[in-house]
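Apart from one protein chain that is not included, each protein chain of the complex appears where it belongs.
Presenting subunit A:
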Amino acid sequence: MIACGAIAREILAIQDASRLDHLDLQCLPAILHNTPDRIVPAVEAAVRAAAGRYASVFVAYADCGTGGLLKAACERLGVELIEGPHCYSFFEGNQTFAGRDEFTAFYLTDFLVRQFDAFVWRPLGLDRHPELRNLYFGHYETLVYQAQVDDPALTHKARDCAQRLGLGFERRFTGYGDLAAALREL
């Protein structure tokens, strides 16, 4: 399984709970999340490198902002990937997420709450230029924290992230959503 590093912890938890010992996990850098145009070449290279060494390869990415290019690349390579537009959707369940249609929500997963400064605050330059905050987040209303596990410390941190971004806060427990189902089929 070639996976986004941002869901590595969750994959390992599912693997452990479901005894999916036949899967080897290789993670690509989670920071690719911030540069979707680099995801396809990175995944392609990893799949090609794994070819011949495994009976099958699974790509643990959704579309992830690639505009359909990752799915097309996976089809060319003859490998499967996770259904859905992104992890926010498959953690909540693609059907439920699509039904919400909440386009003024900014989502954080457990991983993104832990890595908020490295993945959101600093890459957007808000550490150096906090005055840019409203240019980025002015049209957002709520930070939705999608919790994969129950962890009061993470909830506290997520609430703090919302405050720093000037957004309302909602915690939504998702568990692993469609990710668990996708992995158990392998």
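Everything below uses one rule, namely that a residue touches a chain if its C-beta (ideal position, glycine included) is under 8 Å from a C-beta of that chain, and two chains touch if they have at least 3 such contacts; residues count from 1.
Criterion: contacts and distances are computed from a predicted model.
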Per UniProt, the name of the complex member that is left out, chosen from "NAD-dependent epimerase/dehydratase family protein", "Hydrogenase maturation factor HypC", "Multicomponent Na+:H+ antiporter subunit D" or "Cobalamin-binding protein": "Cobalamin-binding protein"
Chain not shown, touching residues in subunit A: 36-37, 63, 65-69, 85-86, 101, 103-104, 123-126, 128-129, 132, 135-136, 139-140
